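Quick one: the structure is below, questions incoming.
The complex appears here minus one protein chain, its other protein chains still in place.
Which chain is which? They are A, B and C, in the order written, and residues in each are numbered from 1.
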């Protein structure tokens, strides 16, 4: 405990599941090709051997049944974790997440909680095409009762996933495909409260807000901006619901300028939604406000097109510089 | 043609379908209990008799198949309209809407369009409980390629539905249950372009922005505010995608104060998203910005609880007055 | 093995006179409860919409009569009967429908979404298919926790054409889950005759998956009870899910404001002659010599009970709005 190691994001995810399964016999894990094969992104190898085939098992291609089964199990004594392989497939499972899991604790008048975690791989940048690259956040954020978490680092992935599994509410835990092979330090046994943003870089001239892979892009951009004499503070939201607007407002009170970076469309996206909440609460702290999002199109396959679609480091720097 | 009549919102919807089916033989209409029974909200009686059982027909309880069938038909020569009875059930149909219909025109490199309309009854205020009262807008707005339309009056319902059926894109057409029995004037043969907001009341002190039933609440609130000497301009967005921010920005340039009213949660909602876009484009026109949304909970059944949850006229006035 | 032990908590299959009269009483309670709901709905005291179980009482009462401690039930928007058959408090249920603070869910749920953890009612599910998913998941818990209990899903025949039905039945059979799927075939999907929208026989579908499947007269409470006993024992013993189709009929509209124009001429009258309450009375007479007089006593007792329930419900307070402000259970 307390030790720390430098490991891949994918390994951090597995470690979190492994430790929670060891700690709590009610935790089970299932999904398509997650057990024997260890997952298509090699995130969960070994868990079946470790915890047995009755607690870690492969399922049919039945996203709606997995989601509903997790719900029914969660309200009757288990703490299920299930995987929806690509986040693009979440719509197939959403009726159960939205209409059953997210509502149960409230509608039952708090008779029972619904502790489940749905893990899913999201994000563009790998030329997987329009149906294997999306961020599901716009579809899920407006669902009271469903927490939405999207870690940017291996350390956060580990600590936030453990917290998600221990949480009494349904949690959508979103892992970015482009982060799986990124390594950084993870401290054993750590958990982080859900709904706390983090200031991951300090700066006085503007506040860059993002999450998941976007945080890395923002940190890279902040370096380049520093060379141009612009001091960017970077806030990692970590969670979309609960949403920690306080940390963002405090940063903006200092910098007076906000730039939100979202991998997804502007219209209906979380980025402009956050900016709207910030504007409503802290309008007079804002001298400038900007959202750097993506073209309002599906995500194209061809590298030249997808690269142009992404809110990459270079684009972040350019759009901020053009504006300044 | 050009004549105008005063009819119910539900009748305006039926008239639009009726006329488009008469005009274009490729238009078909199907859904659960829509044909012989005429729909659970009595919106579509008589259409089957008028246009025949092969063009207007009842279906199994198979929301995903309806959506996928409409998609497949739309890209091969029909112009389907289908009904998802309550908008709360849309998640069951969303994989096809999001991953097939919304992407087809773009991903196929514009080989074929996908002209379909999904009609659905949304909204709270009728004590239908948490799973029969939601607004699906937060789930659908962040999907490039899917238009989202939500009329506030019978006249707009008629003109926007005809335009939606004539549109080459998939359109989610959202009808508010509490509006079905409201009458106003409809002019025969009218259509309205999708993506144009309307200033439905002029005022100089603040801009109230909403859509669907919220527009009626805002107009009522504007009357009360007028008595208090506050001149509210009311903007009806009509469409969430395309989103007409220009009309909102022009109004805000005049009033310098914006209040967005949404029947749904603040976090992940369209209201704060709109405010964020407005802030990014027109920050210096804003002296004050506010979003009046709902508690971050499922929608409760009991009248006392649901009434408190709704962003009703009285609450709009009170929250604006408190803020002023 | 451990899984089996708790089946001891299920009462013996053969019922004595008093127990049989108890089944009749339970069915009468449901019928009278629904009649009272209809009155209160028309009086504007029950809000939104309601879907009544009148005419189908033998199904839920017969099935729930073989359930024991720890077994779970998932019902539908037509769930008052499922709840009452399981033993949910009629007062708590009525208060919920009246939107009162004293309701089972404090007025948050309403007619379509009632939950009662104390009796094992996972919930009633307003969205078609939800009950199938919930029971499948509960059965997953029961299997993995080794409780030896079962989870029952009630749903209508129209639900057999929807995603939850197919995906969950397959998965339950693959995992050999202790789930019992009770398909209440009342011949209509809302206003649409089921044969207009359904290919083949519904029972052919679970049979194609190798699921233990039976069809039964859904208006004969003893027949339902026997079939349910067999289905529950199959599931409880670890042999996988069981499927039971009960053939029945709805005496009232699908929901408030349904004139029932879709009914075939004479159909309703024909089924009324097979009213589960009439069949139960005949059975009581024939099996135990319990005559109409005794049944009328029961009817009167139930009527009186319900009068008190409605009065108390109407006197109960509405919830205070502040209650609407919580979002999350704090982990």
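Definition applied: a residue touches a chain if its C-beta (ideal position, glycine included) is under 8 Å from a C-beta of that chain, and two chains touch if they have at least 3 such contacts.
Since the model is a prediction, treat every value here as computed from it, not as a measurement.
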| item | value |
| --- | --- |
| Options C:210, C:265 or C:289, residue touching the unrepresented chain | C:210 |
| Of B:5, B:112 or B:226, the one touching the omitted chain in the full complex | B:112 |
| Selected from A:36, A:253 or A:321 as touching the chain missing from the view | A:36 |
| Among A:56, A:130, A:235 or A:252, the residue in touch with the chain that has been omitted | A:130 |
| Among C:28, C:166, C:254 or C:281, the residue in touch with the chain that has been omitted | C:166 |
| Residues of chain B in contact with the chain not shown | 26, 28, 54-55, 57, 59-60, 62, 64-78, 80, 95-96, 99-100, 103-113, 115, 144-145, 147, 163, 166-169, 194, 242 |
| Residue ranges of chain A at the interface with the undisplayed chain | 32-33, 36-37, 40, 58-64, 88-89, 92, 126-132, 295-298, 300-305, 307-309 |
| Chain C residues touching the omitted chain (full complex) | 161-163, 165-167, 169-171, 173-174, 196-201, 204-205, 207-211 |
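We take it that only the chains that are shown with their structure count from here on.
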| item | value |
| --- | --- |
| Pair of chains ranked first by number of touching C-beta pairs | A-B |
| Contacts with 2+ other chains: residues of chain A | 64, 95, 99, 103, 106-107, 144-145 |
| Chain C: positions in contact with at least two other chains | 106, 108-109, 113, 125, 127, 163, 326-327 |
